[in-house]
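For this depiction, one protein chain was excluded, whereas all remaining protein chains were kept in their positions.
== chain A ==
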Amino acid sequence: MEAAAEPGNLAGVRHIILVLSGKGGVGKSTISTELALALRHAGKKVGILDVDLCGPSIPRMLRVQGKAVHQCDSGWVPVFVDQEQSISLMSVGFLLEKPDEAVVWRGPKKNALIKQFVSDVAWGQLDYLVVDTPPGTSDEHMAVVDALRPYSPLGALVVTTPQAVSVGDVRRELTFCKKVGLRVIGVVENMSGFVCPHCAECTNIFSRGGGEELARHAGVPFLGSVPLDPELTRSLEEGRDFIQGFPESPAFPALSCIAQKILNEAPVGLC
């Protein structure tokens, strides 16, 4: 496979944002999806590149699981999530013959596919490309950072949950970012409290405060806390647009705020 990046396929992409975490299950795919939806609602064209090869979650979150990927002259055509073609997605999920098929690959093979995903997907004109990653600081992360380096990504959103066990891993991810020269746009604290829908009692199921403290310790911006919201979880399960459908729900203000910060930081066109 040709290793040199085709300038063509990412030439039309204005801003690239990576979503990282040292820890699994904190909500990287959730934040990637909701950020894309929020940016779409602000009138932007967004692409999502899902480089989690073992656990590709995003197709289902946008209700496009099972779609096929087609080829064109410049490479693979990403899957459009809507008729207006305002959100496009590439994921290994689309390349599996069966949804339960496991991708049991060692590092070198994963690296090869990720390089292809970066150079051979015909994204066209995009305002933002959001890159969702698996947890860790290993092959996928090194491969995607190396492959994206020539395109000067805007930086990384680093996701954590409040508790110390998460923060413990995410500190290492922040070190990774420093080591590879990837700017940290900020830290997002997800699953930050649960407001009981029956009585409005707030319970800190996964503890509290860790994300903000981590941002302070690392000297990076804190972008906000997103609470646990069963409506958000359900929307992702069913591939529904939470941002459009549930503006009153507890997670909405925080998610909109994070999107607004990205828009302010990296404006596209007249905002």
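Structural remarks
In this section, contacts are C-beta pairs under 8 Å (C-beta built on N, C-alpha and C of every residue); 3 or more make two chains touch, one makes a residue touch a chain; residues count from 1.
Throughout what follows, contacts and distances are computed from a predicted model.
Among the names given as "Cytosolic Fe-S cluster assembly factor NUBP1", "Small ribosomal subunit protein uS2m", "Tubulin delta chain" or "Vacuolar protein-sorting-associated protein 36", UniProt records the absent chain under the name "Cytosolic Fe-S cluster assembly factor NUBP1".
One of A:V51, A:V64, A:L228 or A:A259 touches the chain omitted from the figure, and that residue is A:L228.
From the options A:D50, A:E173 or A:E189, the residue with contact to the unseen chain in the full assembly is A:E173.
Contact between chain A and the unshown chain involves residues 1, 3, 22-26, 29, 54-55, 57, 60-61, 99-112, 115, 134-139, 141-142, 161, 163-165, 168-169, 171-176, 179-180, 194, 196-199, 201, 203-207, 228, 230, 233-234, 236-238.
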